[in-house]
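Shown here: the complex without one of its protein chains, the others still in place.
In order of appearance the chains are A and B, and numbering begins at 1 in each one.
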Amino acid sequence: MSEQVRTQNEELNLIGQDYESRYGFHDPVEYFHKGAKGINHEVVEMISKMKKEPRWMTERRHEALDIFFEKPMPRWGNTKLLNEIDFDNIYYYMKPIEDQKDNWDDVPEYIKKTFDRLGIPEAEKKFLGGVSAQYESEVVYHSLQKDLEDMGVIFLDMDSGLREYEDIVKQYFGTIIPSNDNKFAALNTAVWSGGTFIYIPPGLDVKAPLQAYFRINAENMGQFERTLIIVDKGSRVHYIEGCTAPVYSTNSLHSAVVEMIALEDSYIRYTTIQNWSRNIYNLVTKRANVYKNATVEWVDGNLGSRLTMKYPCIQLLGEGAKGEILSVAFAGIDQHQDAGAKVIHVASNTSSRIISKSISKDNGRASYRGLVKVHKNAKNCKVSVECDALLIGENARSDTYPTMEIDNDQVKIEHEARVSKMAEEQLFYLTSRGLSEDEARLLIVNGFMEPFTKELPMEYAVELNRLIELEMEGSIG
Amino acid sequence: MTTEQLKDKSEMNYDIKELAEDLTNGPDWLTDKRRNSQKTFNDTPVPRRGAHLWRYTDPYQFLFDRESMAGTEVSANHASVEKAAIRQFEENNTSCLAIDLSGREIKISGAENLKKDGLIVTSLSQAVKSHPEIVEKYLYQLVGHKTGKFEAMNGALWHDGVFIYVPDGKQLEKPLHILHDAGRENSSSFPRVLIVVGKNSELTVIDEYSGGSTDSEKGSSYSNGVVEVFGDNDSRTRYVFLQRQASAIKSYYTYRSRIEQGASMLTILLSFGGALTKQNFSITLNGHGAESTLYGLLFGTDHQHFDNHTIHQHSSGQTRSDIKFKVVLRDKSVSTYTGLIRIENDAKTCEAYQENRNLLLNNGTRAETIPELEILNEDVSCSHGATIGPIDPDMVFYLTSRGLSKSEAVRTIVSGFVADILKLLPEDLRQRLSGFVEQRLENI
Partner (left out) sequence: MSEFKKVARTDDIPVGQVRGFEIGHDRIVVCNTGQGFYAMIDECTHQSLPLSEGRLKGNVLTCPHHGAKFDVTTGAVTHPPAIVEVDTYEVKIENGELFVKLD
């Protein structure tokens, strides 16, 4: 047995010991006012105490922290950037609201400029710039809430979800992404705060998309969000998080976990558009369990951050289940979008589709990392994977690392990937019809992204198009 | 049936303690290379199971106690295989035949004839004495002591090998045939081949690997081979790797080729034998206008496990590469394929394509495919595709409704699947391979 495994086994033996007696705790609020950075069991105990969590959640957090300490950093991916993360130099909790000051001057120029160009209203600017604690649209938020409540839909932030629906949370939390899954899932389980809790009771078609945008406030600004979505039999919902406008955060490490369960005959579409400011490391684990005849769609847009590592995953557990992952990534100056998709076919007669589109510009790097796995008892599965990468500029980089593991012969698996620069002929065609070269390039990029943008609600699509325009002009970053 | 405790395997010490005298009595530069390889092998930890390129194959399978694998008999079928090879040579289908008996003896026929044109076909041990400058210039340059643990094993322990040198401006019309025998059960061999093709020259080599243990109950056998091929400016090289070893041998092969400006390389990888085979094929396009094509075909039966890794490395601009890798599997055989296309930042206007198609003839087989791309500049045209699936039932129906039996239909379809690879081979080799495919379709 390897040394690493032996040590791991020994350390696993220590988990479950009595934390209070081991660490000795003081008053939480006072502790946080001291402004301590870094992560340890005291911080975890404080976070749990401040939220007044049930004992089982506190223990989960402690156990997860031990796993986090003991797991090594990933040996794959952009190890250079990953190893720049200084875990001891990060705040792992939210600062109390009273501490928020108006630091508009601290918000980077490029962010302020983008707000102006995108036409973001004043109030939103302050919120997205991290200088305002509340999103000032309380009225809108409250009226939405009432409609949903009347339908029986539960749509809360995760902290409230745990408090008000402890049984449901306890039943599902960590059952799809356990702490041991990877180092960052362990970190998230230890220090999570905020995120979304959704439960849709059976037989409900929730027509209007649920948007996180209207629910979040600065406290839950996505640093270590934990999201749990359960859609019961026959129900349908579309959840949207993030926004195309850049979001500034002084916390440089964002590590979220999203678990979704689509019970029989249900449908869930989860749309994300991530545009974190360029100082952020965004490492996300997202996975959905899909049951009989249910469908899950991940629509994933990656525009911001310095490094994003995110591979939405679908596990098709019941016959007739379907999965679709539509991913778009734009890697500009100094950015690395390391995105992808994972589909695992456990049940027979399941199908999945992955479409990944990426654009790398200047010295940006876009990577696609994917997994298609068909277990040996999964018959008659159909999978198609299509990866397209567009490179703009002589230092742009594109990587494709798809893996297919097929253990059943009754399958139809197709995978295709293409990497190219803008076709000279296309550019020539457009410029010869009166467009400037910039306009022509923009049109080509928009055409390239069209399969993705057409899946977004209108206001997002419009904003996204405007944002791409800015990226292409080179006025950002 | 042999039973081995896995714990024992991973706790054993596999270090190369001493280099035998006959390995160190050559020139100093060669002894240094061997010693460096020995050090690398001893100091490099065994790759972690699950690490890239070792996701589906256990690295401990290629490590063994050399003292108990020291058998010196040729394999049971060697006589007949050798006879067939000699007949090909005598019928003038091949221009030269080199027979390598586990590195203990290298017998060459037909080299004298080629000498008048300046071509050299000889054993490496001989070449080290007769052409030291050439050998020292090229040997270990592509697969050196730093390449990896298993490559270093060969680098330290290869006994003797084959050296082929084609001077500038010479075209060898008929293929050259190398036949390696891996011995019987409880034996190990470390084949080594060095091929240098001069400017504007042409060469076809058929590098055949045969033999090995036929019965794991009696004992295993191991083979760890290295092939280095250099194609100078405007050369045209065709290299056929034919692995048709016995059913209980475990092999690890590393093939690296580098071609210069305007050169072309056609590599054909044919893999049919062995219990477990890990094959790494890498071609570097190192000059403008270089072109490389790699065709692969493997047919797994029974419990065979194939692990193939290919790399097309574009270090220069205006280069073109193409890979077509086809896999047919039946019974409980397993194939893992990782194929990388890498285009460097200053390699502009390159084209690179890759296709991996897997045909599964029954349930119980397992195919893994990881086609990878690393593209570091925009001026490229690059694509890859992979498919995995059974024979199209519509195709079977079409043929059976026209009077063929089901198994005839399957035969026809599989023959069609492999046809484009087989048609690239010289006639006699194509027939032999069709025979291998036929054999493997028995009782389908």
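The definition used in the following text is that contacts are C-beta pairs under 8 Å (C-beta built on N, C-alpha and C of every residue); 3 or more make two chains touch, one makes a residue touch a chain.
Treat the numbers as computed from the prediction; the structure is a model and nothing was measured.
Considering the whole complex, the residue from B:Trp29, B:Tyr56, B:Phe417 or B:Phe436 that touches the absent chain is B:Tyr56.
Residue B:His303 is the one among B:Lys107, B:Lys218, B:His303 or B:Lys406 that touches the chain missing from this view. Here the missing chain is touched by one residue of A:Lys49, A:His375 or A:Arg466, and it is A:His375. Residue-wise, the contact with the chain that is not shown comes from A:Val346, picked out of A:Val43, A:Ala256, A:Met309 or A:Val346. Interface with the hidden chain, as seen from chain B, comprises residues 1-7, 9, 49-50, 55-56, 58, 216, 275, 303, 332. Although one chain is not displayed, its contacts with chain A can still be listed: residues 1-2, 5, 8-9, 12, 67, 174-182, 289, 315, 317, 344, 346, 375, 377, 405.
In this text, only the chains that are shown with their structure count from here on.
Chain centres here are Cα averages; for chain A and chain B they lie 43 Å apart.
Residues 1-2, 75-76, 360, 376, 389, 391-422 of chain A are the ones touching chain B in the complex.
Put simply, chain B touches chain A in their complex at residues 7, 10, 48, 51-52, 55-56, 345, 348, 358, 360-390.
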